[in-house]
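Every protein chain except one is present and positioned as in the full complex.
Up next, chain A:
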Amino acid sequence: MTYDPVLYSRMLTELTFAFHIIFATVGVGIPIMIAFAEWSGIKRNDPYYLLLARRWARGFVITVAVGVVTGTAIGLQLSLLWPSFMRVAGQAIALPLFMETFAFFFEAIFLGIYLYTWDRFRKPITHFLLSIPVMLGSSASAFFITTVNAFMNTPQGFKLNNGSITDIKPLIAMFNPATPTKVAHVLSSAYMTSAFVLAAIAGAALLKKRESLYHRKALKLTMIAALIFSITTALIGDLSGKFLAKYQPEKLAAAEWHFETARQVPLVLGGILTEDHKIKYGLKIPFALSILAHDNPNSEVKGLNETPVAERPPLIVHYYFDSMVTIGIFLTVLSMASVWMVYKLKSVQYPSWLLKLIVLSGPLAIIGIELGWIYAEVGRQPWILRGYMKTVHGATTSTHVDLMLLLFCILYVAIGLTLVKVLRKMFKNSDVQEELKSRGIEGGPAQ
């Protein structure tokens, strides 16, 4: 492969982002789940939920550390790999970037306090209250950084003439058309993914120890949360489709291989595309794309032919989009079934096929997040700032990007492998049953 700084810059950014997004997602969602467990524990005076919160928090710290370092990496890499883009972004969108670090700061302070004050206050509710700033901080930083990404999709609030920017309005840039749906979808899907990841852990434990009351409670709590957040994510996903139809029709059209502008357009799942843009073997759902785009089966949806060839996103995004949606639907159905079973099988063991699907749901949710981001990002190619700056013009001209790509690959593999090893060891060494006994919970109040 010949040396091309733009290609390598894209690969390195993708690599860092793909790795970071796992930890960023659980970093936003798990605090909510921990608070949910602690609150249930205090309200019902149930020590099981309190222990759940503690054990989640203990594992959470380690993922936070990886989230912090990869987040620092992506922040610095933006300037190192995309200096020309950052010059523009620095003028137009520095405000949310700056506010994101404030939110991160706020979260970092209270996370430190929260983790080290479990037994310091007379009233347990005081400790619970400390989780509120942690949740606010992590969700606020997701909010601010997502507005930056939204800006790249629908830039506004500035003028660009021959490389110099004028007429900047920071708040207009921040609250651009993509902001509401993007932020809502990112937050909701992060909460949903975290619920499924924690449910998968409980599911795996239940497969081994069928009677464990602790893990049954964990599964109940996580599945209720997963159901709520899957539904909100699906509803917001629908709104995102309508947003795309209006503001980024080429992204939606590429995802659906929809070339000719038409009415009553079907939605196509899977399939392959022939040379002359015909779809083979796909599953057609009549009117669905028109409904997704405008809530009306008869509405007109813009096709990809309206976009100049040089400005079209790659057509492979169809598969990313389809897989993301399929995973989303599967997880929603699974959480419905699980919640129903939880209430039906109050004292009976859960069937193992259900537990196996639940174990699968955690990794699937993460794959869904990755696919969604790849679709969102690759879907706006060839632009780095849609309509203003092409990706090729934003990249560094520096040599050695290929070498850096290799170094970061090694780094992430090493960190990833050690993380798995450490987390496994941590929970193997402290068995739930023993901890329940040592804290005098087992045999204590259970419902």
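The rule we apply is simple: contacts are C-beta pairs under 8 Å (C-beta built on N, C-alpha and C of every residue); 3 or more make two chains touch, one makes a residue touch a chain; residues count from 1.
Just so it is clear, contacts and distances are computed from a predicted model.
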Record-based protein name (UniProt) of the chain missing from this complex, from "Energy-coupling factor transporter transmembrane protein EcfT", "Cytochrome d ubiquinol oxidase subunit II", "FAD-binding protein" or "NADPH-dependent glutamate synthase": "Cytochrome d ubiquinol oxidase subunit II"
Given A:64, A:135 or A:253, the one touching the chain that is not displayed: A:64
Absent-chain contact - pick from A:113, A:315, A:354 or A:367: A:113
Identified contact with the non-displayed chain, of A:352, A:418 or A:433: A:418
Chain A residues touching the omitted chain (full complex): 54, 57-58, 61-62, 64-66, 68-73, 75-77, 79-84, 86-92, 94-95, 97-102, 104-106, 108-113, 115-120, 133, 165-166, 168-171, 396-398, 400-401, 403-404, 407-408, 411, 414-415, 418-419, 422-423, 425-426
